[in-house]
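The complex is shown incomplete by one protein chain, all other protein chains being positioned as in the whole.
On to chain A.
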Amino acid sequence: MEKKSVIRKNLIESMIQYFRENAGILIGLLIMCVFMSLRSSVFLTGNNISNVLRQVTTNANLAFGMTFAIILCGIDLSVGSILAFSGTLCAGLIANSGVPVPLAVLCGILAGTLLGFINGFIIAKTQMPPFIVTLAMMQIARGAAYVYTNGMPIRVMVPEYNNIGIGYLGIIPLPVIYTGVFFVFTALLLGKTRYGKYVYAVGGNEDAARFSGINIGRVKVITYTLIGFLASVSGIVICARMYSGQPTAGDGAEMDAIAAVVLGGTSFSGGIGKIGGTLIGVFIIGVLNNGLNLLNVNSFWQLIAKGLVILLAVYIDLLKKKTKKQ
C-alpha cells in the first residue's frame, strides 16, 4: 500500500516537472490546436486525430533516436536513407525472392541496424565528426536502395506483411502502438539507466566521462546502432503501409527529426535534452502539417511556415534560458 502511494507521488511529481520544463512548447502546441480547431471543423474529429497520430509515428521514431545523437553532441543524417534501405530490402525479399514475411522483416531490421552500427563504429574508432560519417552513410544507404530496386518501387501485396502498417489494435493504428512502445523504451533508457546517464555525461563533458572510466566509444556505438534500429523499423512499417518498397522513402526525414528534437528543447551543444520534449516537438510539426493541409495551404507555403515556426520556437526557448540564468 505504502509503496504504491510513494510511486503515485513520484509519478505526480515527475508529471508536474514535465509540464514545468516544457511549459513554453506545450502552450505553443495548445495554441496551435485551438487555432486549428476553430478554423477547421475536421481537426478535432476522432478520424483526424487518429490520422495525426499515425502521421507523426515515423518522425517520432526517428526523432527519439536523433535525441540521443544530439545529446551526445553528434547528429545522424542517415536515418532517412536507412529507412528507405531497410524498407526496400524487406519488400524485395518478400516480393522478388519469396522469403517468408517474418524472416524478411527480421533481415530488413538487422540490415538497417547494422548500418547504424557501422556509423557508430566509424565515429568511435576514427574520431571522424558524426556529421561527415552519417552524411556519407546517407548517400551510401540511399544509393544501395536505388541499386537494389533499380530505381523502381517494389510492390508487395501480402496481407500478412501489409497488416504491420495498416492494422489496428482495437481502435488504435498499429504504427501508433509501436511508437508508443519506442517512446516508453527510449524515455526509460535515456532517463533511468546507466547507459542513459553516460549519454548525458559524454555529451556534457567528454573528458569528465573519460576520467570517470566510461567507455565513450561503446556509448557512441550503442547510440548509433539504436538509431539505425529505429530507422529500419520505421522503413518496414512505411513500406507495409504503402504496399511498396520505395527507394525515395524518407527523403529529407532527417531534417524533420532534427527539427522536432530541437523544438523539444534538446541543446545542440550537447548534454541536455529529453525524450518527453522531443515528443512534443514531433506533435508540433505533425499538427502544423495536418492543420495546414486541412486549411488547404499550398505545400510550398507549408515549408516556409514550418521553417518560421522552428526559428521562432527555438528563439523563444533561448530567451527563456537567458532570463533563467540571470
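As a working rule, contacts are C-beta pairs under 8 Å (C-beta built on N, C-alpha and C of every residue); 3 or more make two chains touch, one makes a residue touch a chain; residues count from 1.
By our rule, contacts and distances are computed from a predicted model.
Per its UniProt record, the hidden chain corresponds to "Sugar ABC transporter ATP-binding protein" from the list "sulfate adenylyltransferase", "Electron transfer flavoprotein-quinone oxidoreductase", "Tryptophan synthase alpha chain" or "Sugar ABC transporter ATP-binding protein".
Considering A:A201, A:V282 or A:I310, the position touching the chain not shown turns out to be A:A201 (whole complex). When the missing chain is restored to the complex, the residue among A:C73, A:V99, A:L114 or A:I214 that touches it is A:I214.
Between the chain not shown and the residues A:G165, A:G250 or A:G271, the one that touches is A:G271.
In the full complex, chain A touches the omitted chain through residues 188, 192-198, 200-201, 204-205, 207-214, 271-272, 326.
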